[in-house]
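Below is one structure; the comments refer to it alone.
A single protein chain has been omitted; all remaining protein chains appear in their positions.
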Amino acid sequence: MMRKLKDDVLLCLIYLAAFLAEFLLIGILAYVFVRGFPHISWHFLTTVTSILEGTVGIAGNIVNTIYMVVLTLAIAVPVGIGSAIYLNEYARPGKVVRLIEFTTQTLSGIPSIIFGLFGMVFFGVTLGLGYSILTGALTLSLMVLPLITRNTQEALKAVPESYRNGAVGMGAGKWYMIRTILLPSAMPGIVTGIILAVGRILGESAALLFTAGSGYFLPRSFGGWFHKLVESGGTLTIQLYLSMEKAQYDTAFGIAVVLLGMVLCLNLVTRVMVSRFEMPKYTDAGGR
Amino acid sequence: MSQNKISTDKLNLYYGDNHILKDITIGIRAKAVTALIGPSGCGKSTFLKSLNRMNDLIDGVRIEGTVYLDGKDIYGPQVDVTRLRKRVGMVFQQPNPFPMSIYDNIAYGPKVHGVKSKERLDEIVEQSLRQAAVWEEVENQLRKPALGLSGGQKQRLCIARALAVEPEVLLMDEPTSALDPASTLKVEELINRLKRKYTIIIVTHNMQQAVRVSDDTAFFLLGEMVECGTTDRLFARPTDRRTKEYITGKFG
Partner (left out) sequence: MVRHTIEKAAEIIFSLCAFMAVAAVFSITLYMIANGLPAIFQAGWKEILFSSVWQPTAQEPSFGILYVILTSIVGTFLAVLLGVPVGLLTAVFLAETAPDSLAAVIRPAVELLAGIPSVIYGVLGMLILNPFLYRLEQKLFAGSQTHQFTGGANLLSAVIVLAVMILPTVISISETALRAVPPELKACSLALGASPVTTVFRVTIPAARSGILAAVVLGVGRAVGEAMAISLVSGNSVNLPLPFQSVRFLTTAIVSEMGYAGGLHRQVLFTIGLILFVFIMMINGILSSILKGERLE
């Protein structure tokens, strides 16, 4: 009888623990949406905060975030895919592959604050880029590189050997085969990696605080849209953090709603991708 | 019926839409070895697992009919499955020691059933390992991981583990199919000794093995029990044409 009781208590604990995760999520979403939703307006999304004009808006941060995402992906995606192709299609198993895989794994274990410090002194000071969106994007691309590499690598591994042999047997060169056969087949895995990377970039703050800074203005001229790359620019998440520090809770929750909305969308897309193409997904949490 | 340890009455088992066991009615003698033979996929293992209710764990399994252990229905409402499984032990095809020490492997069952005293556990461990004829080989490495043993030793360890909870019946599901010939021989010798104390039911693919170790044999085909009787009789004078064809190697 004692044993039955012990079993039931343990089972209760298991259920409690599992539902804690559920409650946390629902609680977080509910709280943020209830507090933040009233502050979302067209005005909030399309103007820039200005003391002179008395406006509060996050348009500048939205533009910065888009810059950051596009630029980071533009750097990290080609390098990540290239790296995965090398590891899977060219390199022979051995010390070199082990070194690359070890460092890729190490890279995904380094906390973002360290990336921030490194980005600040390397891209910011040594390369002279200062506090700028470019510095931030370069820093973040190192951070999301493992996500792209790992997901591409897994997708490439799933491509049947016969595809490769078939193409090479017809006299196609290796690069031609990779371009026309491998990459299209591996596309779902690559896209999953990219989506996960976008999630990382959207939520990132510690690595950006001292690299991209906190500017929140919109460019005033056509040339300004290009010049923006070398100007300081805070993403939504950075602005959220700064608003909290200044106790501007309304702005903070407005941004939080926007961010959580994006996170939910990305999660949905990943879910569809994974179930549609039945492939493993490698997040930083589960990706080793 | 009275000397039967286990008997089944019109046992039917369905898995989803598949009818896996069809009207099995059989009596298993106490303190004897009963072999279940037949081609693979004919329901031998499923039948074996329904004797200690291991099929309960699989979703979509439905059972009709009755299984008696000492005259009591084991699917009855009052039955405590853990008590039942203590009385009806099981040895699997793959030797699967737990990833812990040899000692802890054996002591696992008794601990689960409430044995706490260290002396008593020591005693049970030694006794079980002796019964399973593996004591001499592991006596000096009781604290070492069981995964380091050879395949044959592992299987005898698993038998010892099953014996440690003092079962009355021992179900063996192709216990030697993963072993080399020398280890197989050892396990067979062991079975011959164990039947003095236990009722043993063994599923085997190997007809020579059935002849060597069993007193009774039952032949299964496509979910039906075609024929059963003493092993000597069944192999010498099968009454059913299908049994004869199977044991003379016409199919299977």
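Each chain carries a letter (A and B) given by its place in the written order, and its residues are counted from 1.
Note that in this section a contact is a pair of C-beta atoms (placed from the backbone, for glycine too) under 8 Å apart; a residue touches a chain by one contact, two chains touch by 3 or more.
Small disclaimer: the values here were computed from a predicted structure and weren't measured.
Residue A:Met244 is the one among A:Val48, A:Ala158 or A:Met244 that touches the chain not shown.
From the set B:Leu13, B:Leu129 or B:Val165, the residue in touch with the chain omitted from the display is B:Val165, counting the whole complex. Among B:Tyr14, B:Tyr108 or B:Trp135, only B:Tyr108 touches the chain left out of the display. When the whole complex is considered, the residue among A:Ser41, A:Thr55 or A:Thr103 that touches the unshown chain is A:Thr103. Listed here are the subunit A residues that touch the chain not shown: 3, 6-7, 10-11, 13-22, 24-26, 28, 31-32, 78-83, 85-87, 89-91, 99-100, 102-107, 109-118, 120-122, 142, 145-146, 149, 173-175, 178, 199, 202-206, 209-210, 237, 240-241, 244-245, 249, 252-253, 256, 259-260, 263-264, 266-267, 271, 283, 285-286, 288. What subunit B contributes to its contact with the hidden chain is residues 52, 54, 57, 82-86, 89-90, 92, 94, 96, 98-100, 108-109, 112-113, 158, 161-162, 165.
Following the convention adopted for this analysis, only the chains that are shown with their structure count from here on.
For the pair subunit A and subunit B, the distance between mean C-alpha positions equals 54 Å.
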